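With one protein chain withheld, the remaining protein chains of the complex are depicted in position.
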Amino acid sequence: MKVLADLCIIPFTENLSVSKYVAICEKIFKDAGLKTKLHSYGTDIEGEWDDVFGAIKKCHEVLHNEGVLRISSELRFGTRTDKEQSMEDKIRSVEEKLK
Amino acid sequence: MKVLADLCIIPFTENLSVSKYVAICEKIFKDAGLKTKLHSYGTDIEGEWDDVFGAIKKCHEVLHNEGVLRISSELRFGTRTDKEQSMEDKIRSVEEKLK
Amino acid sequence: MKVLADLCIIPFTENLSVSKYVAICEKIFKDAGLKTKLHSYGTDIEGEWDDVFGAIKKCHEVLHNEGVLRISSELRFGTRTDKEQSMEDKIRSVEEKLK
Partner (left out) sequence: MKVLADLCIIPFTENLSVSKYVAICEKIFKDAGLKTKLHSYGTDIEGEWDDVFGAIKKCHEVLHNEGVLRISSELRFGTRTDKEQSMEDKIRSVEEKLK
């Protein structure tokens, strides 16, 4: 089962900037061989269900190991059985209607 | 790793009502032995990470097997290493401040 | 236009506990005359669109005035024109299918 997801991870730290932790997660997704695209309020991820959710679990584990005591994440994730649809397909589909 | 989560699952169907599918997911969570609490815009879930995410995967699989061609879910999920905190603890903590 | 919403507000503070700030928002919603129900990962809110979103704006304003420098919120919100549906209706609709 393929999934398209969009993860927004919020580590509770003293620092107002969370980009360091988002970068750690980016590396975890790349190491897992997942296709990702960073955007301004999260990271879009495409892959097999178990790979995507395995990497998300690793994000929480690694951030806790880095000393983050609390994490709150928010994930959008979609599956469909009528057709394959990539991250680019979804954007293209909207952009065609905007022409 | 324990997780508190809140799942809002949206099956794309011809029907405006999705309660039938939410009920199916409730049963999946109960069968998995997870603690859950239905609210007006989702279901709060408490348990071990793998149990919670295993059950969520099953929700997508079972709904697709029921003929739903597309599903979009949204999940909030939090982990913390400083202390154990149950679903009830979180509510109690706010209610005490409201007194 | 009536809306059912579910707000999860995350203030970036040095403190791991956010219940103090959730309690402030609860009071803002009550003062605005909105129907709310606290759950373990947010607050369900029911009311007219402008009232609900006006109160949410006030939450951000008041928390910033309390010294919170950064806030990240997440909101689910639904509208429908086929029928009126309260927060309780949604839960009842699922519970009937669980019997």
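Labels A, B and C are assigned to the chains in the order they are written; within every chain, residues are numbered from 1.
To be clear about the criterion, a residue touches a chain if its C-beta (ideal position, glycine included) is under 8 Å from a C-beta of that chain, and two chains touch if they have at least 3 such contacts.
Owing to the predicted nature of the structure, the values given are computational and were not obtained by experimental measurement.
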{"item": "Footprint left on chain B by the chain that the document does not show", "value": "8, 10, 12, 14, 16, 69-70, 72, 74"}
{"item": "Residue ranges of chain A at the interface with the undisplayed chain", "value": "4-6, 8, 16-17, 19-20, 22-23, 26-27, 37-42, 44, 46, 74, 76, 78, 80, 82, 87-88, 90-91, 93-98"}
{"item": "Chain not shown, touching residues in chain C", "value": "1, 49, 53, 57, 60-61, 64, 69-82"}
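Note that only the chains that are shown with their structure count from here on.
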{"item": "Chain-level touch network, classified as line, ring, star, complete or other", "value": "complete"}
{"item": "Innermost chain, taking as reference the mean of every protein Cα atom displayed", "value": "B"}
{"item": "Distance from the mean Cα position of chain C to that of chain A, given in whole angstrom", "value": "25"}
{"item": "Rounded Å distance between chain A and chain B, as computed from the means of their C-alpha atoms", "value": "19"}
{"item": "Per-residue overlap in chain B, given as positions that touch at least 2 other chains", "value": "74, 76, 78, 80, 82"}
